[in-house]
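For subunit A:
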Amino acid sequence: MSEIATNEPAKARGPSAVGVFRAALKRDLLLAFRSKSDLLNPLIFFLMVATLFPLGVSPEPGFLALLAPGLVWVAALLATLLSMDSLFRADFEDGTLEQALLSPQPLILIVLARVLAHWIMTGLPLTLMAPLLGLMLFLPADGMGGLMLSLLLGTPTLSLIGAIGAALTVGLRKGGVLISLLVLPLYIPVLIFGSGAVQAAVTGLPLAGYLALLGAMLALGVVLAPLAIGAALRISVSG
Partner candidate 1 sequence: MAKNKTDKNWMPRWFYQLASPRWCYDITGKLLPAFSVLALLLLLGGTVWALLFAPADYQQGNSFRIIYIHVPSAILAQSCYMMMALAGAIGLIWKMKVADMVAKACAPLGASLALLALATGAIWGKPTWGSWWVWDARLTSMLILLFLYLGVMALHSAIENDTTAAQSTAVLALVGLVNIPIIKYSVEWWNTLHQPATFKLTEKPTMPPEMWLPLLVMVVGFYCFFAVSLMLRLRHEILRRERRSSWVQALVESR
Partner candidate 2 sequence: MKFESMADFIGMGGHGLYVWLAYGIALAILLFNVVQPLRQTRQLLNQQARLVRREKGLS
């Protein structure tokens, strides 16, 4: 806690970029840890999907194994999408977003830290929990590696794209659905390559191609998305 207070040397102006990024990341993680439920969010959603499908669809292992690669990816996508709406909303409603926009610090860094924190709180636990989900859904053991790798490369892209939608809709009274509409079309390539990678891993085909594509999308996202997010935030708040 007090680290936040002191990690910025007084009057330092030059090299504070990294400092701001770190301070922002720390603050965002702290916020997430404070409302502990945020931490459990993807975990719960994932477990929910893993219990609901056998109950609702069919408990038969063979069937579930066929379903698993796509199901895990769809669940990851939905978990990310559903957590997106709140990404900037709380900050908007209590005025902290205003303060961040008025700060002379580069907005891109603050935004990037926020997305990174979001990924650490959703994408990362999703990735780490995927094997458990795979086990419950009888995913063949060969698929586990591909599942985790594809999620590791794919979920940051989901967070980045989703943040653009969140920034565009933050000023509106109800953003929930609008975000889904804006963001879903952009998510579909990630879904296709991601679940494709898992399927390839299950059937023993090479998955380097899929992973390379996911990596390329991630690189593109890291470069372009923060710009779009920053611009969208300024527009939303000025309205």
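Just a few scattered comments:
Following the convention adopted for this analysis, a contact is a pair of C-beta atoms (placed from the backbone, for glycine too) under 8 Å apart; a residue touches a chain by one contact, two chains touch by 3 or more; residues count from 1.
In picking the candidates, the idea was that all candidates are chains of the complex that A comes from, given by their letters.
Only a predicted model underlies this, so the values are computations on that prediction, with no experimental measurement involved.
Note on subunit A: across 1 or 2, the candidate touching it in the complex is 1; the others do not touch it there.
Touching candidate 1 in their complex are the following residues of subunit A: 36-37, 51, 54-55, 58-61, 135-136.
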